[in-house]
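Just dropping this structure here.
Missing here is one protein chain; the remaining ones are kept as they sit in the complex.
Order of writing sets the chain letters: A and B. Residues in each chain are counted from 1.
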Amino acid sequence: MAEFGEDQRPDQAADGAGDDQVPADAPFPQYESGALLRGPEGLTAPEASQILGTAPGRVVVWAGERRSGKTTLTVELYERHRTGRATTTFAGSQTLPALEARIHPARAASLRLQPHSERTELDPDGRNLLHLAVSQEGSRCHLLFADVPGEVFRQVRDSETEPSELPLLTRADKLAVLVDGELLASTDTRSAAVSFARQLVARLADGGVPRRSTQTALVLTKADKLTAAGGEALAYWERKEADLHDALRAQDPAACVFRTAARVLAEGADIRDDGMETLMNWLLDEPTVTPDPPAPTSSQPADRLARLQRPKAVT
Amino acid sequence: MRQNDGVRVKVDQLLFGYRDGHELLASSMEIEPRVRPALLPHADARFEDDAPHYLVGTPIPEVQRYLLARIWPAPELPRPGAVWSHGLLLDRASLGFVDPLALEQLFRRPSTESIGESMAAYSRPLEVPDSRVAVPGLPEPLMWGLCWTAYSSTKLPTFVLWGNLPEAETALLTLWRQQPAAARARLAFRTRGRARTGASPYDVQVAPALRGRSGSSDMRILDARRLARSEVPEWVHLLARGAEEPSSDFSHYFRRFNTAALRSDTPSVLAQLWLLLEEPRSPGEVASFVGARFPKPAMMRPLKVALFGDYERESDLWRARDLDRIIAVLRSGPLAFDFQQLELPRRIDRLWEGEARHEMLEVFDDRQALGTSAAALVFDRALASMGPVDLAQRTADWALLSAAAERRPDLFAHAAFWRALDPPESSRIVGLAVAALGEDQLVEALLAVGVDWLVLAAGLLRPTMLAEAIARVAPTDLDSWERAFSGLDADLVAELGRPGQQLSPAVMLLLAASSGMEVVRVLPIASWLPSARLARNRSDLVARAGATTLLARALGSKSKPAKQVMIECFGVVHKALDEVDVPKRAWKELEPLLPDHNSRDRPGRLRKALVARMGEEAWTLDELTRTLEPAGPQAARIVKLVGKKNPLRRGLENALEKVADELVAPLRR
Partner (left out) sequence: MRVVMLGFRETGKSTYAVGLYGGLANAGFATLKLVGLLDAVGFLNEGLGRLAARQPILRTVDEQVEPIALTLRTDGGSEHELHIPDRSGEALRGTSYSRQWHRGLLDELLEARGLLLFVHPLQLRPGEPVETAQKIVQGPPPADDGDDVPRRWTPDLMPSDVQMVDILQEMVEAGVSTPIRVAVVVSAWDIVDGEEWDSPSSWLKERVALLAQFLEANADRFPSAAFGVSVQGSDFTADDATFREKDPWERTWAVDAAGDAVELAAPVSFLLSGSAPE
């Protein structure tokens, strides 16, 4: 009469399906993908942490308004290795297709006649880090560039978002505030551009960014556009640059200033030094913090702490 | 499912587009700047294929709303990669009764030409059409794929590959519609141009292709484009059909019980259970299925109550009898089922009272096959409901008897119990019964059954209690008395010796009849007088034997009480000697006290002994009359033993005359 008591697991009698039926607990058939290569994805913070566990690295955040050239700086630093203009040696990238997809609008293969950079979308999966490994004099360094849209920094500037809510900002080894040289070239837009940069620096400072472990810089982008605009525009920037530099130095006495022209496009611009090599050298400067500890070998999710989401200890 | 039939529902809306970045352009409700970052990633996309639009559905805890958004590429905007997205914000109440497919009709893509007019349109709440939207025959493999992945318990992100994303959007909304309101509020889904591996905030995603992996290879991908009917478990078919037929019985059932979020076994188990109920499978099989899947009492309580609760209230899911439900639950045990919540005690009692009594006895008898708790419950309720005959038929079950003695003493008080007992079993049971009932009640019960039961109880009752009981029910049954007190005389005598111990005349007479002089001598002769009186008018064996012994005792004494005993006993003994005889043992005690040892005339010798005694003291007429009255006709011969001048002669004659008068008086009347 009775088949089992409470101490036993009930049997599976009721599960018995006919021979021709698919068992109820059959897992759904996995897509026969074979071994996959990387797609054009950025890395998540935990994935980036794994890389930082293998060799020295820098988390780089370009903080700037929309179209200020954040993505362009990243992909051009990569592209310069391809075109032989880099002083470092390309050592690999775990986001190679992602770098390629982002630089694609500036390539002839895009069939465009003007170089573009596509708007960076907000990634709900948090895949917003691009990786570039470079080698210099035999030592390797992993650069991890935050690839976030300008909206994020607009929100910080407008006090809609606290810097502390953006883990990458608090974890950055290198934080550069970008000012768009194209906006500085016009009297219509330059005051807003400078004002926005100043406000961004102030909001970051209010939010405890940069941290002591973060090295900061003020980076003029599209310097060719500014240069092409003439001496008055340049003089304007030189005054504002000093002001902004002072504001940054209040937080980081070692804050640097760079002028870059990642892509020289403006006619009439006399750019002898596009500033990219200097910028790269700054990125490679040893940070004043301890390196990340080795990545845990365990594959348990709990062990794979997203170390990017917390600041490193200051030496 | 409540749909918005006849109910006017308004939902808030949002418009995102490119203005100094991807920003909120218009909204019908105040969106705090601080919560916008929570909304933005879900209202943004990179278009990597030729799909006309993508769909996103996700809870936004920061605004306590659910966002359902459609995203379009916006190549007309100056920045490459710009998109439009139109979002609907649903509160929890709306989620409960709007038709998700009706929401799909609300999406409007803005145009740059009329953006100014559009802004105003996006700044007012939208009214949801109040009609239920028919599902446009979705491709079966797509729905199978969605249901199979959505209702799988994998913790990995899942993707369904499907080429036609607009179709996939409708299918996702159909899947979303299938959820109860609470689950709707938690389900996050999205369409994309390319499937991605690695962690994602979305439960279900659909993309037309997989092109590479991310930094993580974690993924579960189902290619619905190549899914064949024969590959798909029946429960997936059922859920897929159910999603498209919200009014079907299954859909009602599914919405009623599926309170779980996705990524749990619950939906698939509910579908499998439905298939079992349809087959149908036995309640036992259903209970074991449910118990195995929801192995704690608190899991899926409403479902368990609907399936195994009181048949009179819970009969809409299936028609299984209450008895079968209860047995099924008992066999599954309390790890999965809450016996109290299912009201098993009350329902079992009801079965005991009704036609299922016999089945309940079977369950009780097989309770060893149940788990400990179920067996205890069955035992408990059986004990409460069992009748005396049921108990008597289970005397081998000592645990039952012991428990019955404690909790159901009434069963032992039933004559039916004792009558149904197998006598060889009974003596040990009497012991329990004594403990259960106390001696008084037990004797009452046994009295109703018969003296044999009293005899059986002999060793277990106090001798005086037993003696009184036998004397009451069988005062003339010397054989039963002697069987009852075989070897226990001393105990009874000891009882007699106790101060204040009172025994009834009937007991005293039986004692005198069975035990003889040895016992009679223990007490003063006066104490025997009531029993002597009791024997006076009787002729049964007890009376004859008892009276003979008492007479012997009286003859040996000169006391006044002895005379009284003699008065009472002489008649019985004389008549017995004359007509029947007295028991041999009693005669042996009397005979030595009688004169004329060589005479065979036993009545004559007794008469002589009486006369001799009369000569020693004065006897009144009444005393003589009382003495001779029951002695029979031959008693008249006593006169000849006394000389005519002896005053006693006259007394005897008068007494005999009076006796004769009294004997004929009734005739005269």
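Here is the rule we go by: a residue touches a chain if its C-beta (ideal position, glycine included) is under 8 Å from a C-beta of that chain, and two chains touch if they have at least 3 such contacts.
Worth saying up front: this structure is predicted, and the values here are computed from it rather than measured.
Q: Which of the displayed chains are touched by the chain that has been omitted?
A: When the entire complex is considered, the left-out chain reaches A, B.
Q: Taking the entire complex into account, which one of A:Pro115, A:Pro167 or A:Gly208 touches the absent chain?
A: The single option touching the absent chain is A:Pro115.
Q: For the chain not shown, which residue from A:Gly42, A:Gly57 or A:Pro105 touches it across the whole complex?
A: A:Pro105
Q: Tell me, which residues in chain A touch the chain that this view leaves out?
A: Residues touching the hidden chain, for chain A, are 33-40, 81-84, 89-94, 96-97, 100-101, 104-116, 133-135, 140, 263.
Q: For chain B, which residues reach the chain that was dropped from this view?
A: 48, 75, 80, 211-213
To be clear about the criterion, only the chains that are shown with their structure count from here on.
Q: Just give me the whole-number Å value for how far the CA centre of chain A lies from that of chain B.
A: The computed centroid separation for chain A versus chain B comes out at 69 Å.
Q: Can you list the chain A residues touching chain B in their complex?
A: 1-7, 9-15, 17, 21-24, 26-33, 36-41, 43-44, 47-48, 50, 65-67, 94-95, 97, 105, 116-127, 149-152, 154-155, 158-161, 165
Q: State the interface residues of chain B toward chain A in the complex, per the touch definition above.
A: Listed in rising order, the residues are 18, 20-23, 33-34, 36-37, 40-42, 44-46, 79-83, 145, 148-149, 152, 154, 159, 161, 190, 194, 196-202, 210-217, 220-223, 227, 230-235, 268, 272, 276, 281, 284-289, 291-292, 331-335, 362, 366, 369-374.
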